[in-house]
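Handing you this structure, nothing more for now.
For this depiction, one protein chain was excluded, whereas all remaining protein chains were kept in their positions.
Chains: A and B, in written order; residue numbering restarts at 1 for each.
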Amino acid sequence: MKKLLFAFVVASLLLAACGGGTSATEAPAGGGEKVTIRVWTHQNDSFNAGYEALATEYMGMHSNVEIVFETFDYDTYIQTLQTALPAKTEADVLQMFGSWVCSYADGGNLAEMPASVISMDDAKAKLLGAPVGGYICDGKLYGVPQEFNIEYGAVLFNTAIAEEVGATNYKDGWANWDEVIEDGKKMAVVQDGVMTRAGLNFTGSDGIATMFHSVYLQYGGQYLKDGVYTVNTPEGVKTLELMKQLVDEGLVDPLLYNDEENWVGDSYFAETSAMGLVGPWAIPEYSGDYEEVAAATIYQPLPSVGSEPVFAAASGWGLTVSVNSKAQEAAWDFVKFVTLDASNAVEWNLASGTLPALKENISGANADALVVEFPYFKPFLGILESGQYEGQFPDRDFVWYEVAYPTVLNFLQGNATLEETLQTIESEVQGSFK
Amino acid sequence: MTVSTPNNLLQRFFRGRNSAEKQFLAGAISPLVLYMTFWTIFPLLWGIALAFFDYSPRQTGGFLGFGEGNPFVGLQHFENMLNFTADAPLEVQQFQIGIKVTLLFAVLVVPLNLLVTLPLAFLIESINDKVKGIFRTLFFLPVLAPSVGVAIMWGFIFHPQRGLLNAIIGEFTGKLVGVAWLRDSSLTVWGIPVALFAIVVAYLWQDMGYNLVIFIAAFQGIPQSIKDAARIDGANWWQMFARIIIPLLMPTILLAAVLTMISAFQVFDIVQVMTDGGPDDQTQVLLLNIYSYAFRYQKMGWAAAVSIVMFLLVFSISFVQTRLLRTEWEY
Partner (left out) sequence: MTLSSVSRKRVAFRINLAYFILVPASLIALLPFAWMILSSFKTLKEIRQIPPTFVPQEFTLDNYVKVLDNPDLPLGIFYRNSAIIAVANVIQVLFTSSLFGYIFAKFEFKGKKALFWFILSLMMIPHQMTMIPGYLILAKLGLINNLLGLIIPAAIDAFGIFLFRQFALSIPNELLDAARVDGAGEFYIYRRIVLPQLGPALATFGMLTFMFNWNAYLWPLIVLTEKNVRTLPIILTWFSNQQVDKTNLTMAASVLVILPVLFVFLLVQKWIVEGITLSGLKG
């Protein structure tokens, strides 16, 4: 019986092993013949409308090329990439979020950018630092970003509430945090000790993580250098003190306002928060259901605590090419067409409602076109150049959502000391580096 | 691939009556063995092997993805579990908390469950047959609902601003109440986090129907002669309950306790939806740790090692269960 079982185990092990790596991208090799480029993207209707328009244009210019899109909803896309890449069943062109690129590049799954498409120096000169930062791993470039993902730098601001309570500092732009606090205090509402409207809701996960790292940079600190993560420093102390001050002054109750109970986007548009720290992508998501609030909403830039208005940003969506692609040359050519041509790039930004990653598109006619379509972009276009790539973490989501957010939130709720908090963040983030 | 079974093999394995019977047995048992080999034994062995590798599906490796990007690390995951220093990696700290929280959860759930279901079953069993069914159905209803829906419902009940619980307390105190039941890690009772209690409440609410119907059935199984004899002796309902019913039902109660404990060890749905392990890891149960690290952060090697620990935990309880079963069989 044992022998028989053993034989079955071996047989099924072999079977399973065979089942794996047989399939691969079925694209005929180049040579001017018919080329099919498969493109994988995550499900986002406006993003994909942008891609398809450009693909149609490209196919019109290259009659031998056929571009096929496959889309997956966000969660699926991550899982699909994770299982398809090691199995080598992925498409030729892969849409990636900048923070993911290096983990796939390190796994040997992505093709390095050929110098014929763009050299590293040209890429750095042409593209904004924060978005392109995610696509550079160990000094090599693995793709091109198409958008600038910004979470910190400005807040959703409800002018109707400001009017009603007489908060006026924002009108000439906030010069410092004291002015923010003064406005925020007026806009907050507390009844029987329960906060029913937050002045400034920054205590969501993205808000806490990006604010922590951005303010840290503004104080002149550098949290990530050569794979060493340091925040237990005087700059770290000052950063947490500022965040705690916002809580202590009554701008937000972190027990009631967090991702789980009152997510910042919802809470802002439901008017249980008068200001909300969230990226500009939130506005179109909600404007349909909350027209009144959207009409009263402006994007108000936050003051910097340092001399430079620097902030940390998480790269952005862009395109990469699979190392297993049989049509790499054609794939890169399509990527170049979509991402590096200024007018094509802005066409995609217009379709998707995203901020540009190309430097030449943050000012001039292309930028004006964006502002016409998305007026709330205006304050952002001016500050994009101050953005720094947040840095290469082994697992950025882990650092954001498993370490920075819960640890800082716990501190803001008054359950840990400042020293403990910095120590915990530092050691836990460092622990995620191998 | 089909395994052709030579006749002599048939003879050897399915010794017995006629050849039709042998064919029937071979036709049924061989696929069973094959199926279980592939879908049970193989995954089990693979799962055990994973625990000794630093395995992530993102990395490429050799056979089954082992080696190269997913190096062999020996017992390192298990050694890490015993790292109690402050700079232990987060997954290790969450694992250690997970063991504590899971045990605490089970220890809370089992007695509370019995404390509610036993008297309730006794009460339901004692009333008129016509309405008995109605009450049993009412208390059994939550068992039939998906636990996810239950968690969403209870999450809304515990909401600090719009929840039913704070509204009810507010009715009595005449003030707005904003207790963050599920998010305030500073709230504890006897050192036990309130958030965990909240989950225990939702879990009990959903789970108690099981034991309730088991106990009702067990009460019905008690011979009428014993009940009558007790009544003749002048036993009141409490004496009846404590002196006669409970001792008679002891095997069933023990069994129900063990079953409740095993399922409490494997709690996931309600926790994931209501708190996702928060606040401050106070509800970070083991299965959540396995799920997060395997499927959110792709540290499958680590998660597989935690699975083994969890298996040992459940197995030790199951072992007790089989011992109990055996005594009942003999009876």
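The rule we apply is simple: a contact is a pair of C-beta atoms (placed from the backbone, for glycine too) under 8 Å apart; a residue touches a chain by one contact, two chains touch by 3 or more.
Small disclaimer: the values here were computed from a predicted structure and weren't measured.
Visitor: Please identify which residue in B:75, B:115 or B:138 touches the non-displayed chain.
Guide: Only one of B:75, B:115 or B:138 touches the chain omitted from view, namely B:138.
Visitor: One chain isn't shown here. Among A:72, A:281, A:337 or A:433, which residue touches it?
Guide: The one listed residue touching the chain not shown is A:72.
Visitor: Check each of B:81, B:118 or B:157 against the chain that is not shown and name the one that touches it.
Guide: B:157
Visitor: Looking beyond the chains shown, say which of A:46, A:64 or A:83 touches the absent one.
Guide: Candidates A:46, A:64 or A:83; residue touching the omitted chain: A:83.
Visitor: For subunit A, which positions touch the chain that isn't shown here?
Guide: Within subunit A, the residues touching the omitted chain are 1, 16, 19-20, 72-73, 75-76, 79-80, 83, 87, 191, 194, 196, 262-263, 266-267, 269-270, 272.
Visitor: In the complete complex, the non-displayed chain touches which residues of subunit B?
Guide: For subunit B, the residues touching the absent chain are 12-16, 20-21, 23-25, 28-29, 32-33, 35-36, 39-40, 42-44, 46-47, 50, 57, 64-65, 120, 123-124, 126-128, 135-150, 152-154, 156-157, 159, 161-164, 166-167, 170, 176-177, 205, 210-211, 213-214, 217-218, 231-232, 236-237, 252, 255-256, 259, 262, 265-266, 268-269, 273, 287, 290-291, 294-295, 300, 303-304, 307-308, 310-311, 314-315, 318-319, 321-322, 325.
Simple rule for what comes next: only the chains that are shown with their structure count from here on.
Visitor: Just how far, in Å, is the C-alpha centre of subunit B from the one of subunit A?
Guide: Distance between chain centres: 38 Å.
Visitor: Which residues of subunit B touch subunit A once you look at their complex with the stated criterion?
Guide: It is residues 1, 33-34, 37-38, 41-42, 45, 57-61, 63-65, 69, 86-90, 93, 159-161, 175-178, 180, 182-186, 275-276, 278-281, 292, 295-298 of subunit B that touch subunit A.
Visitor: Within their complex, state which residues of subunit A touch subunit B.
Guide: Against subunit B, subunit A makes touches at 4-5, 8-9, 11-13, 15-17, 79, 82-83, 85-86, 103-104, 107-109, 191-196, 253, 255-256, 258, 260-262, 272, 395, 397-398, 402-403, 406, 409-410, 413-415, 423, 427-428, 431-432.
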